[in-house]
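A single protein chain has been omitted; all remaining protein chains appear in their positions.
What follows is chain A.
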Amino acid sequence: MDVKLGQLGSWLAMRDFTPGGIMGAVRRGYDRYYNKYINVRKGGLGGISMVLAGYIVLSYMWSYSHVKHDRRRKYH
């Protein structure tokens, strides 16, 4: 991305937050990832393994409130 950290606030305010805009952003992100890692002659393992790793991390975050109870110490 070519946005400097200081301009992050103003850049975020400029974005299109309508449902159509959000769907467009999702579409663009998907197309970028797809054309870079999957839609190639000799695709490697990294293409899907990154998606799976992201899924693992996301599902861990969603189930953290349940996993919290398995902690060995109460105070860190």
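The rule we apply is simple: a residue touches a chain if its C-beta (ideal position, glycine included) is under 8 Å from a C-beta of that chain, and two chains touch if they have at least 3 such contacts; residues count from 1.
One rule holds in what follows: contacts and distances are computed from a predicted model.
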Chain excluded from display, named as in UniProt, from "Globin domain-containing protein", "AP complex mu/sigma subunit domain-containing protein", "ATP synthase subunit b" or "Geranylgeranyl transferase type-2 subunit alpha": "ATP synthase subunit b"
Hidden-chain contact residue, picked from the options A:Val3, A:Val26, A:Val40 or A:Leu58: A:Val40
For chain A, the residues touching the chain missing from this view: 18-19, 36-47, 49-50, 53, 60, 67-68, 70-73, 76
